[in-house]
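Every protein chain of the complex appears in place save one, which is left out.
On to chain A.
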Amino acid sequence: MRISRTATLAVAALSTLTLAACSSGPEAPDASSAAPSASAAPTGTVTVVTHDSFYVDDALLASFEEETGLTVELVAPGDAGALVNQLVLTKDAPLGDVVYGIDNTFATRATEAGVLAAYSPAAPAAADAASYAAPGAEDLLTAIDFSDVCLNYDLAAFPDGAPAFADLTLPEYAGMVSVTNPATSSPGLAFMLATIAATDEDGWLSWWEAMRENDVRVTASWSDTYYTDFSAPNYGGDFPIVLSYASSPPFEVVDGEPTTAAMLDTCFRQVEYAGVLEGAENPAAAELVVEWMLSDEFQAALPESMYVYPVSSSVEVPADWAEYAPLADTPTTLDPARIDAMRDEWIDAWTATVLD
């Protein structure tokens, strides 16, 4: 229990001074942490609000803390879907200084509600990040990583190659596909958006209607679909086609042989952003965190730590990713503003078509 915030800050500040005295100091001209806009080096504690899938290697975090003299506190009050809503509801007394994990399916809700403060990072990878930016919110959200949400299939069930997205409504695929509900699962929402982007605005519901006829299975969460339903040798469920990510197959390599693959014509590109929170107590430190997340060290660790692809083009992805987790050539995506305007309506229409 922190008895008082000021006391903690004072202690943190003291330790910063000590650290600064015996290390190269926080002002060291290091590409990964020096923010030209910060007039004086920030001190104290910086609180990073994130989702419960966030993971950062201890050593990586420790070296950031040592370099900057900051103390990083992590709070993760729920899953990725809930994160934006919690930030909106706590806008008047923000949960922290900087957020990581807002994705393009919820980005506009966060920016419209004014929970983010403008900040444009200076790290070299910022140029790469810009190509993933949310239109209209380029100065509020910095892209950090991305992933492709795709159907995965059991290689043993389809020896002749990947089934095609357009064929899934055919009778021979009846009872083979398991997906997650877009109202309760973030990959489910992304996949629903993929079907909207892939077909025209009216066509998607008839696709889902045909899938319903074809006994598509709907579950509440990714782990139900993947761990319980997937027929891949590691799990032994009843469904050879399940909703997951393009990055999942490397984890299903058995004895050097892949057992699953992604259907690359069904992918929705999900981008995760970081941003400084409006009303942050330590905005300068928050900016340093955004810079750090674009640094080569942080970007290179992303595939192993969070199973996502780095936005930076100057870091390599692990060898098995290059081999077993190719990205979609032409992933679908939608304008975040349009997603935000239509999301609730689409989910209701989906529920009425597939479940009710």
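Methods note: contacts are C-beta pairs under 8 Å (C-beta built on N, C-alpha and C of every residue); 3 or more make two chains touch, one makes a residue touch a chain; residues count from 1.
As a working rule, contacts and distances are computed from a predicted model.
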Original post:
Given the options "Phosphoribosylformylglycinamidine synthase subunit PurQ", "Iron ABC transporter permease", "Nitrite/sulfite reductase" or "NADH-quinone oxidoreductase subunit H", which would UniProt use as the protein name of the unshown chain?
Top reply: "Iron ABC transporter permease"
Original post:
In the full complex, which of A:A41, A:L70, A:L95 or A:A197 touches the chain missing from this view?
Top reply: A:L95
Subject >> Full-complex contact with the absent chain, from A:D58, A:E172, A:D200 or A:D329 >> reply: A:D58
**OP:** Write down which of A:W222, A:F268 or A:W321 is the residue touching the left-out chain.
**Re:** A:W222
**OP:** Could you please point out the chain A residues that touch the chain left off the display?
**Re:** 1-5, 47, 50, 52-55, 57-58, 73-79, 81-82, 85-86, 88-90, 93-96, 109, 181, 183-184, 217-224, 226-229, 233-238, 244-245, 247-248, 251-252, 254-255, 304-305, 307, 344, 347, 355
